[in-house]
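One protein chain is absent from this view; the other protein chains keep their places.
Presenting chain A:
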Amino acid sequence: MHLSLARFGAVLVKEFVQMRRDRMTFAMMIMIPIVQLFLFGFAINSDPHNLPTLVEMADESPTARAVLAGMETSDYFDFIGVVTGQEDGDRALRDGSANFVVVIPPGFERDVIRGLSPDILVAADASDPTAVGSAVSALGGIVEVAIKQTLEGPLAFAAGRPPPFSVSVHRQFNPEAETSINIVPGLLAIILAMTMVMITAVAIVREVERGTMETLLATPVRPFEVMVGKVLPYVLVGYVQTIVFLAGAGLVFGVPFIGSPLAFFVGFNIYIVVNLALGFLISTVVKTQMQAMQASFFLILPTILLSGFMFPFAGMPGWAQAIGAAMPATHFLRLVRKVMLKGADLADIAVDLRAMAIIGAVIVVVSMLRYRQTLD
């Protein structure tokens, strides 16, 4: 067979020209590696520091303060406040405002002097084992240093005896530190984001692309009727997905569901609506189904990486946390973990509901503004 370099060249050139004309694909080819590079390079940190920590101080002695100072200088713990009772501490762990609660028992210093070896309790939120794991394993060393420091001066006599106090860690919500217990609930946020956004965007763009939208709009049907009628079936799809998912999570992976079903139901519906609105927004920007798919994938990438799904949110730098906080999946993911693993109720997830509602409102406003333009 006779091969022609000229013909081959023509095909090559044509392909490059087409690649350049398809702005969306071209942008994706350039953007995806850059985004991945930055996210993996800078944002992701599986050894997070400065985890929010609360203290319950039943003993305000210098010795107790020295222990806390030791923890803080380690950089793993960031003391954000003081609680006065177990209930406050539990609530903070449940609603996610703190990862650790350190409990200094009453008469701590006195017991150290008496050689009773009192116990400092560190309650850790183990629903995200990666996030708290390294801090917990660093605790041993921290305590050792703290012991040395406290035993200088007036307490020096205690050196050489059995350790003057000990630290016991209480891993809450996921005592076995099983990864699946952390990953599986979060996966629901990702699955719903992926399917709801893409399905909605594609379903609307398909109608425009095939020209059926024009026929529809020429009938007396109102745009609102079209949109709601088109989107509702996919809400149902989201319900089915979630039911299947929850059943699988419970039966196959043994993930508990100990929180309020009502809280879950409310959060879940808001999340679905926000995602559908996002898909709708995409459909007002792109022109073809192909572009709708690409745009959806492009959004999914940071969702997986920055939402706290795969890597601890607390370990990311401020800018990455800001991007993460702007994504609905971040908040739904926290909500699901709280409800399923930590037994949260409506009050505990109010902060996540509010965040999702704000994001949703912004998306709806922007897409409504865009929608008017596309009609004309």
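Keep in mind that, in the parts below, a residue touches a chain if its C-beta (ideal position, glycine included) is under 8 Å from a C-beta of that chain, and two chains touch if they have at least 3 such contacts; residues count from 1.
Please note the rule applied: contacts and distances are computed from a predicted model.
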There's a gap in the complex where one chain should be. From "2-acyl-glycerophospho-ethanolamine acyltransferase", "Thioesterase", "Acetyl-coenzyme A carboxylase carboxyl transferase subunit alpha" or "ABC transporter ATP-binding protein", what does UniProt name that chain? "ABC transporter ATP-binding protein"
Given A:L217, A:V266, A:V285 or A:I358, the one touching the chain that is not displayed: A:L217
Name, in rising order, the residues on chain A that touch the hidden chain in the full complex. 210-212, 214-222, 376
